[in-house]
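Only one protein chain is missing from this complex, and each of the others stays in its spot.
Entry: subunit A
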Amino acid sequence: MRQFLVRRIISVFVTLFVIISLTFLLMYAIPGDPFTSENRIPEQVVENLKEHYGLNDPMLIQYIKYLKGALLFDFGPSIKWDNQTVNELIASGFPVSAMIGLQAILIATFFGILLGIFAAIRHNSAIDYFSMIIAILGLSVPSFIFATVLINFFAIKLQWFPVATWGTWKHSVLPSVALAVTPMAYIARLTRSSILEVLSMDYIQTAMAKGVTGVRFVFRHVLRNALIPVVTILGPITATVLTGSFVIEQIFGVPGLGKYFVEGITDRDYPLILGTTVFYSAILVFFIILVDIAYVLIDPRIKLMKGRR
C-alpha cells in the first residue's frame, strides 16, 4: 500500500507538470492577450499594463515564473480582478462550489443508485421505465433549462427558496439540485446496466436458485460487485462537481469557482487560468487515487500492486 501511494504521488507530479506546461503553451497560443479590446485604449497604456504584469518578459522567463508559481501554489495577482490574488479568488470561491458540489454529489449518488437498483431488479417493469425516463431526461435536458424550471416553480411560484444569490442554506438548495441532475441520471443508468450484468452471473443465478432474495441479497451479493463502475466514474464526477459549474453558478448568482475557469480564458487572465487549472488537476488526480483505494475496500479481489511489473 505504501509503495503504491509513493508511486502514485510521483506520477501525480509528472502528470501535473505535463498539464501545467501544456496549459502554458495553449494559453499563449490563443490569439489576443488580457488587454486586447475593442475599446480605444492608447498603445502606451497597453504597454504600461503589459510591463506591469510582466508580459513583456521573454517566454522562457515567463514560463519559469509560471512554474515557480505553480510549485509554491502562489499564482500572484489576477489580471482582471486587480484587488485580489488568484489564491484569494480560489480560497473564496472553492468553499462555496464545494458545498454545493458536495450536496449535489450526495443527492446524485443516493438517488442515482436507488433509481438504478429499482430499475434493474424490476427490469422491464413500470419502475424500470419510469426510472430510465427520468435518467434520460436528466441527461438530455440541459442543466440551465432545468435550473430555470426550478427557479420558476420553487422560487417564484411557491416562494420556498430565493431565486438566486448566496447566504443561507436555503440559497444552496436549488443550485445543488440543478447540479445533481446530470450526474444522478448518469449514475442511475450505470448502476442499472451494471446490476443487470451482475444478475446474469452464475453465482447470482446459483444464489437465486437457492432461494436467496430480499434487500440483503441485493446489497451483499449484487451491489458490491455492481458498484465498481459507479465508483470509477464517481472520482472524476466529484472533482468536476466540487470545483463548480459555470452555468449553474451563473444562473443562481453563486460566488463559486466555476466562473473563473471560463472567464479566466475569455479574459486571457493568465495567472487565473494557471491557478484554476492547477487546482482542478490536483483535485482530479486526488480523487482518482481515492477511487483506486476505494476499489480495494469494495472488492478485495483487486490488488493495488497488480500493475507492478
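In this section, a contact is a pair of C-beta atoms (placed from the backbone, for glycine too) under 8 Å apart; a residue touches a chain by one contact, two chains touch by 3 or more; residues count from 1.
We take it that contacts and distances are computed from a predicted model.
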| item | value |
| --- | --- |
| Per UniProt, the name of the complex member that is left out, chosen from "Bifunctional protein PyrR", "Probable cysteine desulfurase", "FtsP/CotA-like multicopper oxidase with cupredoxin domain" or "Family 5 extracellular solute-binding protein" | "Family 5 extracellular solute-binding protein" |
| Option from A:Ile61, A:Ile156 or A:Met208 whose C-beta touches the chain left out | A:Ile156 |
| Residue of A:Ile20, A:Val218 or A:Ile251 in touch with the missing chain, whole complex considered | A:Ile251 |
| Residues of subunit A (touch criterion as defined above) contacting the omitted chain | 30-33, 35-45, 48-49, 51-53, 80-84, 88, 92-93, 125-126, 129-130, 133, 137, 145, 148-149, 151-153, 155-157, 159, 162-167, 250-253, 255, 259, 266, 268 |
